[in-house]
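The complex is shown incomplete by one protein chain, all other protein chains being positioned as in the whole.
Labels run A, B and C following the written order; every chain starts at residue 1.
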Amino acid sequence: MSILVGRDTRLVVQGITGREGDFHSRATLEYGTPIVAGVTPNKGGQRALDGRVPVFDTVAEAVRETGANTSCIYVPASGAPDAVLEAAAAGIATIFCITEGIPALDMLKVVEVVRAAGARLIGPNCPGATSPGRAKVGIIPGSIHREGGAGVVSRSGTLTYEAVQVMTDAGIGQSTCVGIGGDPIIGTTFLDVLRLFAADPETDAIVLIGEIGGSAEEEAAAWATEHLQGVPMAAFIAGRTAPEGRRMGHAGAIISGGSGTAASKIAALEAAGIRVAASPMEIPAILRAAGYQG
Amino acid sequence: MSILVGRDTRLVVQGITGREGDFHSRATLEYGTPIVAGVTPNKGGQRALDGRVPVFDTVAEAVRETGANTSCIYVPASGAPDAVLEAAAAGIATIFCITEGIPALDMLKVVEVVRAAGARLIGPNCPGATSPGRAKVGIIPGSIHREGGAGVVSRSGTLTYEAVQVMTDAGIGQSTCVGIGGDPIIGTTFLDVLRLFAADPETDAIVLIGEIGGSAEEEAAAWATEHLQGVPMAAFIAGRTAPEGRRMGHAGAIISGGSGTAASKIAALEAAGIRVAASPMEIPAILRAAGYQG
Amino acid sequence: MKIQEADAKSLLLAQGLPVPGWEVVRSAGDARRAAERAFEAGAVKVVVKAQVLVGGRGKAGGVKVAGDADAVEAAAAAILALQIKGIQVRKLLVGPAAEIVREYYLGAILDRVSRRIVVMASAEGGVEIEEVARVNPAAIHRLGAHPHLGLLDWQARQLAFAVGLGGPHLREFAKIAEGLVATMLVNDADLVEINPLAVVRETGPDGMAVERLACLDAKITLDDSALARHPELEALRDLDEEDPADREAREEGINFIKLDGSIGCMVNGAGLAMTTMDLVKRAGGEPANFLDIGGGARADKVAAAMRIILADPQVKAILVNIFGGITRGDEVARGLIEARAVQAREVPMVVRIVGTNASEAGALLEANHFATASSLDDAAAKAVAVAGPAR
Partner (left out) sequence: MKIQEADAKSLLLAQGLPVPGWEVVRSAGDARRAAERAFEAGAVKVVVKAQVLVGGRGKAGGVKVAGDADAVEAAAAAILALQIKGIQVRKLLVGPAAEIVREYYLGAILDRVSRRIVVMASAEGGVEIEEVARVNPAAIHRLGAHPHLGLLDWQARQLAFAVGLGGPHLREFAKIAEGLVATMLVNDADLVEINPLAVVRETGPDGMAVERLACLDAKITLDDSALARHPELEALRDLDEEDPADREAREEGINFIKLDGSIGCMVNGAGLAMTTMDLVKRAGGEPANFLDIGGGARADKVAAAMRIILADPQVKAILVNIFGGITRGDEVARGLIEARAVQAREVPMVVRIVGTNASEAGALLEANHFATASSLDDAAAKAVAVAGPAR
C-alpha cells in the first residue's frame, strides 16, 4: 500500500511550466510516476515536458479531463496559497505544496479551508513524499531510496535525504518517506503521518526526524506511547546545540520558553520507548536493535 | 417529541436584562419553559426576572453552571452576530435569534461558522418556536396555540399567528410552530424544518406559510413531492398581488426575474400535491380535505 | 437602497476598478462644459446618461452619444426634459464615450439559497441580463465566493476562462471580479453589477491602439440594515427621487410602498401586510399601499402611519389589521383615536385588532365608534364595501 503516494497516484503539477516545476517533474516522470496533467493559467492547450503532459488552465479542468487525484505545487509563494485552494476545491485528495516562503497567516486560512473541504495538504515548504518503487511526488532525489518496510517522516529536507541514504546503504528499505515541511503552519503533522503509517500494512517500522521548535514531536511521542507499542522505531532530533531563542534558518526552529528544546523532545521520545540517535548514521542500528528485520 | 423546542429545552436568554429580553422572557417563563440562565456581559452574578433567573457574563459560564442547551437572543443588531457565535462556541445546540436588522453579510459569515460548529440557528429576525403544552421560545404569543399534531413552519411573524389562531379556533392543535425568519440569510430553511417534521412521530400534518421572494418554497415543494407523500399538508403564500421588483417591507420579499413570484411558488406547491389557501382562514378546511383527523 | 450610477462608479473606483472618468451635471449648459473638457482631454464622442434609479433608461431615451459640444447640449436638454417611469430626470452623467470592442456582464448578488455571494459572468453583456437568464441560462456562469475569504483568485480566473477572457485580459478580469466582491463586502451591498464590462479600444501614449477592460455602467443596491454603519453611504440617498411620504415612512421606521388603489392598509408585519393586500384584492378592492408598522409600534407611530396613508388623495377607505404579539392592541387603538382627532380629511375606516390586549382595544374602539371586524376576510370585505367599487 504505502501512504499518501503509491500505485494509484495520478498527479497534476501546478506550475508545471515554471523552472522548478519543469525540472522536478522530469525527475518525477523518470521515477515512473504518472503525471497526467499540468496546470498553468493561460497555457491551457499546450503540452509540457517535451509534449508528454497536457497543460490546462484550471485544476478543475485537469481533474475532469484526466482524473488527477494528487497535486504537486511549484507555484511561487505569492500564488501558492491560491493554488492549494484551487486544488482542494477541484476535489484533489492529496496536495503537496513544495513552495517555500509563504506567509504563515496565509497558511492559517488555507489549512482551515482545506480541512473543511476534506482534502489533505502536505507542506508547504516540504520536499514531498516517495513510496520507493511505486511513486514519487516532489523534490526528494529518487536515487536515495530502496524499497522496503520502514516509514520515514521528517520536518526537514536534506536531513531527510541524509537519513534515508544511511538507511538504504544499510539495506533498510522504505515504505514511504514523507517530508512534512518546516514552516510554522503546515497541513499535515507528525501525528497525522504516524496515524497513516500505523494503518498501513506495508509499514513495519517508523523513523521520525524532528528538530527544535514547536511541540509536534512531543505530541507524536505521546500518541506513539499508546498506539505504536511493538512497532520498531528510531528518531533523530536536529538542534541539540542550537542556542536558545535564535532562529535557525527556517521558522520551524524557534525555541520559546522551556518547551520545544531538543532535550524536551528527546525526553518525550525516549519516554515513549523510542531511541533517539545522536547522529543520523545510528538510525539503522537503532532500528535493528528495536527488532526490525526488514 | 415535537421539534426544536420541547420538554428537554433548557433555555439561556442572551440579552435577558434588555427591555425586549425581559418582556418576552416573562411570557416564556409563564408558558412553563425553563429559563435556566440569562447572559449579559458585566451583569454576571445578578438575577433577572424578579430574581428567578441567574445572570452570567458569558454563555460558556451559563452552560457550565446550568446545562443550558438552547439559546434565545434579544441582543441588538450590532451585537447579535457575536451573540450567535458565542452561543455556538459554548456548545448550545439550538440557537434562536429574534433580533431584526442584522446586516446580511454578517449573517453569511455567522451561518458558515455555526454550521461548522454543528449547531442549529433559527433566524435571525424570527419569532421563535412553540411546541404547545411543552415549551415556547421567542415572541410568539402563547395564547394562540393548542396542543396537537400539525407542524407549522413560516417565514413570517404576525401572519403565522394569524394562521395558528385560525387553526386553534378550528380545533386543530400544533406539534410545533416555527418561524424561520424573513431575512435573506437565515440559519434554518423551510426544507430543514420539513425534514425535522418528517422525522417527528408527533407531527401528523404540516402547514407551510411562505411569501414572495427567493426560492425556498419551491425547494421545499420539490422535497415534499418525494418525501412527504401521504402527509396532509396545506400552504399559504403571501404577496399574490405585490407589484414586481419592489421590496415589501422586509428584505425577504424581493421579486427578481420570473422566479420567486407567488405564482411560481403556488404552482410548485400545487404540483407537489399541496393545496394553497387563498386566505389563511382556509387552512383548516384544506387540512381536513387532505385527510387530517387530528 | 439603490444608488445612482455615478455613485456606484465611485464605489467601484475606490476598490481600484477601471472606470472611465465622468462628471455629474444638472443643466444642459453644464453638460456642454463637461463635454468640452472631455473633448479637450481627447474624447472622440461623449455620452450623456440620465441619472435615475429606475431601469430602462436606454429605451426611454435617457442615454445619448454625441460628437460635438452643440450636440451634447441638445442631448442633455432633451434628457432633462424626460420623465422616466414617472421620475423626472434632474441629473446627468457626462463623460467620454468608450470605443467598445466587446461587451460582457459581471455581477455579484447575495444568494439566499446557497447563502453565498454569487458572482455571475457572461459573454452576453450589454443587454438585459434577466433576458439572457431566461433564454440562454447556460450563457451565465455562476460561482459562490468564499463566505470568509471573498472571491478567490482561482475562482476569478475560472470565470474569466468561462466567458472567453483568458489571454491578455485574464489578470485584468480577475482583478475586476475580485474588486467587485470587495466592493460588495466593504459597502454591505446586496447587489453589484457591471453591465457592460467591456473591452474598449483606446489610443496609448505612443499613439498605438490598446485594448483593455473597463466598467461602463454600474448598479449597486445597498443593504438597508447595514446603512447605520456606513454614514457615508447613507449620504448617497437620492432625496430628489424620494417622495415626501416615503421619506416620512423611512424616518418613522415604517415600511411603506405606495400603490395605485383606493384602500389604505395599516398592518403589523410584512407577511400579514401582504396578505391583507391580497385579501383586499380578492374581495374586489384595490390596495392603495403596502404599510407595515413593524413590531411593538406605539401610539405615535400609528398616528404617523395614518398621516402617510391619508396623504394619498386616492385613498377612500382605511383598513387597519393588527395581530398583537409584541404590539399591544390598546396602544394601536389609542393611536388611531388620536390620529382621527387631528386627521386632515374624513375617510371611512375598518379596524381589526386581535392578539395582545385585543379586548381593551375593542372596548376603546367601540367607545369611539370605530367600525370593527373580527376575521381577516371579514375585515377585507368590509373595507372594500365602504370604499366603493375599484376603478
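Definition applied: a residue touches a chain if its C-beta (ideal position, glycine included) is under 8 Å from a C-beta of that chain, and two chains touch if they have at least 3 such contacts.
Computed from a prediction, not measured in an experiment: that's the story for all the values here.
Note that the undisplayed chain, when the full complex is considered, contacts A, B, C.
Among the residues A:G18, A:G91, A:P184 or A:G273, only A:P184 touches the chain that is left out of the figure. Screening A:G214, A:P232 or A:P284 against the full complex identifies A:G214 as the residue touching the chain left out. Only one of the listed residues, B:G44, B:G91, B:G273 or B:G294, touches the absent chain: B:G44. Looking at chain B, the residues touching the absent chain are 41-42, 44, 57-60, 79, 82-83, 85-86, 89, 109, 113. In the full complex, chain A touches the hidden chain at residues 20, 23-24, 77-78, 100-106, 108-109, 111-112, 127, 139-141, 143-144, 154-162, 165, 182, 184-186, 209, 211-212, 214-216, 219, 236, 238-243, 246-253, 256-258, 278-281.
Residues of chain C in touch with the missing chain: 148-149.
The rule is short, and it goes like this: only the chains that are shown with their structure count from here on.
Under the contact definition, chain A and chain C share no contacting chain. Centre-to-centre, using mean CA coordinates, chain A is 54 Å away from chain C. Separation between the centroids of chain B and chain C, computed from CA atoms only, is 29 Å. Centre-to-centre separation between chain A and chain B, using Cα means, comes to 49 Å.
Residue positions of chain C touching 2 or more other chains, listed in rising order: 148.
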